[in-house]
Each structure stands twice: as C-alpha cells, then as structure tokens.
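Before I ask anything, here is the structure I am working with.
Here the complex is missing one protein chain, while the rest keep their positions.
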Amino acid sequence: MSFWDQALEVARIDLRIERRIGDVLRIVLPFAVVALLVFPLALGIELSAISRLGPAVFWAIGILFGMQVALRQTADDRPERRDLYSLLGLDPAARFVGRCLSGSVLMAGFLLVLLIATIVLYSPDLPPGWPTPVFAGLALTAIGLTELGTLAGEVTAGLRNRTALASLIVAPLALPIVIGASQTLESLARDAGILRWLILLVATDLALAVAGVALARPLEEASR
Amino acid sequence: MGALVVLEDSGVTLGGRSILRGLSLSLGAGEVLGIAGPNGSGKTTLLRLLATLLRPDRGGGQVLGAALGSAEVYQVRRQIGMIGHTPAVIGELSLRENLEHAIRLAGADPSRIEPALRVVGLDEAAHRTVETSSHGMLRRTEVARLLITEPRLLLLDEAYSGLDFYAQELIDALIERATADGGAVVVVSHDLRYLVERAGRVLNLSAGRLEPVP
Partner (left out) sequence: MNRTRILLGTAALAVGVGLWFAFTSPVDRLQGEFSRIVNIHAPFLWVAFLAFGVTALASIMWLVRKTPRWDRLGEASAELGVVFTVTGLFTGMVWGQAVWGRAWDWGDARLATTAVMLFVYLGYLALRGATPDPEMRARRSAILGVVAVVQVPLVYFSVYMFRTLHQTPSIRPDGATMPPEMLTALLVNFLAITYLYIALLVARLDVARAEERVAIESALAGDAVKPPRLTEVEDV
C-alpha cells in the first residue's frame, strides 16, 4: 500500500467511527453553540455591541472548541493498537496525514455550522464579498488547527489528562492561525488587503504539515 | 540460513527501572521458544523488544536481519506478527471491519478474509461489533489476521489465556503454520507445563535475565 493509500485508509476508518459515535456532532458542536449563547449573557454587554463582537467570538470559540474536535477520542490510539499499526507497516507519517485529513473534514464542518449559528445569533455586519475569503480562511484554519491538535495529541499520547494537556499546548501555538483567520475578515471590512493573512495561514499549515511528517517517527518512538 | 533473532547482552530500561538485563539468545528457523516467568518478570517487555517496538538501552541484536534500534526495523516489521495481552482491535468497528482494515494496511490479499473467518469459526459472527464480542472472539479475529499476513516471526503473549479449547487449537495451528514455513515462534506464558508441551526450548525469565528451565 502506498503512503497516500495508507493515509486515506486511516482517514476513512476515522470518519466511519466518527459517523457511528458522533462525538463532534452530538457533543462538541452543541457545547460550542451553548458557548455562543452564554457569552453575551455572561458579559451583559450592550445589545448593539453584540453584532460587532460576532466575528471575534466566532474565532475564539471556534479555535478553543475546535481543539476538542482535533483531540477527539477516536483520534487517540490505545497502546495495543499503536503496536499493531507499527507491525502492519503503517508509516507513522501516513497515520499523521490520515488523521489530519479526517480531522480537517470534521473541523471544517464544525466551523461551518458554528459560523451559521454565529450569523443567526449575532447578526454581524459582514462586508460585501465576504463568503469567499471567509470560507477560504475557515478551510485553512480547519487544516492548521487539526494539524496542531493531531501533533499535540501525539505528544501527549497515553498521558493522564491528555485532552486538557494537549489543549494547553495547542492554545498558544494556535496564535498565528487565530491572527490569520480573524484578520482576514477585519481587513476585508476595512477594504485592506487580505492576501498576507491568507499567506500566513497557508504558511502555518505547510509548516505544521512538514513538522508533523518529519516528527512522526520520533513521536511514535517516544510514545512507547 | 542465519538465525532469525539474535540478542547480545541486551538490556531495556523503562520508567527508570531496569526491566531486562544482559539478555542473550538466538532463535533459528522452525524453532518454537517458550518463555516462562512470574508476573512482572519482563516477559511482555522482552516480546516487545523482539517485535522491534522497543530499542535496547544496552547491548544489541538483530531481528530478521534488522539491527534493533535502527531504522532498518521499519523494513521488517511487516514480517512480525504479535498477539498481545489486550486484543488490538478498534472498539467501534465490527470484527470483519477490524480484519479488513488490518489486511488493507498490511497490503495483504483481501480475498483471503472470508476463508480465514471460516477457519476461525467467525464467518457468521464477524458482523458483530467488538463491544458485543467476547475475549475469545477477539482472539480468533487476531488469529484470522495472522493466518492471512503469515508472519515469519510470531510472538504470542499469554495468547491462550481465557480461550476455550477450540480457540487454543487455533493458536496451535498458527504456530504450526509459522514454523512449517521456515519462521520462528516465541510463546510467553506463566504456565510452564503448557510451554513444555509446545515449545522445543523453554527459558525462564527471572530478575530480567534468561535462564534455562531446570
């Protein structure tokens, strides 16, 4: 089986499992929407300010809760399964890529639904021509966040409090992604160029992909 | 033909503790080696070392021609098959799906899946999920996988425990097939009598060291 065949097989099984247990759809997504609801109520902010706050709240909640998508239980291999994958000849880099593929699909779907909920709840003033750059930013954020979460998941594999620990690792490292994503819409609203922010996202995604592939074997060894 | 497995004064330290110390052994084609020892003696660690999943902290060795701890092991891992303490299955999938997933990753022929399921007696039960299957059924699934992948080095860690008579016969058939094809088998068990019946040679692992059984 080629590298990409292995990666696609890992992604396929991952998505099949997610379809069966539905952690993202039934738990993470509703939790994130509740956060969208609770945020303005807890802050007690002026109603007119809520629509201005919408995009920022979306990215903040998207990133923080998106980490739960990347760190979902189905993406955490138990030790005996890791051993089996090693003995079946699964390239650790292919496993990383496969997890990122499936995770990105789930993450993009999660962010898209969250975006729709944000638009309904916050009625943000979206600038003309917003769909294409926003969806591009959303897709790139989904990929970058998944790569970061998958890497963090590998670094913390088998450890106690893996989810909380990995989230702690991911949150600050996600800063370039947060900046690139949020500034894309901000710049569009100000009629300023958005290209540099999209380039920042692309560069971050590429760097994380290269890091993930290059570090896959050492990470696998470290998790034993 | 050279030995399939050679350990030279190998030691493994885990969690700051020395689990294996100064192990030397050699295993040739067609051999069945039994490893006995009390709980906590390092039997599982030894098997994982032979599976190239651990690297020695002292000494060295070769498994199927690949130096332990080197990148060469990635080339030979597919020729190693292992049944560990805990069945290596994905809980949310059915037995058949687990088998198909493993066979695809191994690059083996998927048309062998149905015959393998028939041999292990799971052809009518393979649709069941792991969560609704017994330990014995999960073991049979692992046997089916190994019947298809035909490893040269077969490692069995307490593979017989909790199995009914039929499932034990399957493990025996797996051993017989591996050795007949020029492979080697290492069987770990705390049941010494069982090992003596099946292995050509039995060693005792005690305090991290291998000794002949008196």
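Letters A and B name the chains as they come in the text, with residue numbers starting at 1 for each one.
FYI, a contact is a pair of C-beta atoms (placed from the backbone, for glycine too) under 8 Å apart; a residue touches a chain by one contact, two chains touch by 3 or more.
Worth saying up front: this structure is predicted, and the values here are computed from it rather than measured.
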Cross-chain touch to the chain not pictured, restricted to B:Asp9, B:Glu169, B:Glu197 or B:Glu211, is B:Glu169
Sole touch to the unshown chain from B:Thr44, B:Ser134 or B:Ser161: residue B:Ser134
Where chain B meets the chain that is not shown, the residues are 112, 115-116, 118-125, 128, 131-134, 136-137, 140, 147-148, 166-167, 169-170, 173, 177
Listed in rising order, the chain A residues that touch the chain left out are 21-22, 26-27, 30, 33-34, 37-38, 40-41, 47, 50, 120-121, 123
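Keep in mind that, in the parts below, only the chains that are shown with their structure count from here on.
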Interface with chain A, chain B side, in the complex: residues 48, 51, 53-55, 74, 77-78, 80-82, 84-90, 92-93, 97, 101-102, 104-107, 149
Chain A residues touching chain B in their complex are 1, 6, 9, 13, 16-17, 20-21, 74, 78, 80-81, 83-90, 221, 224
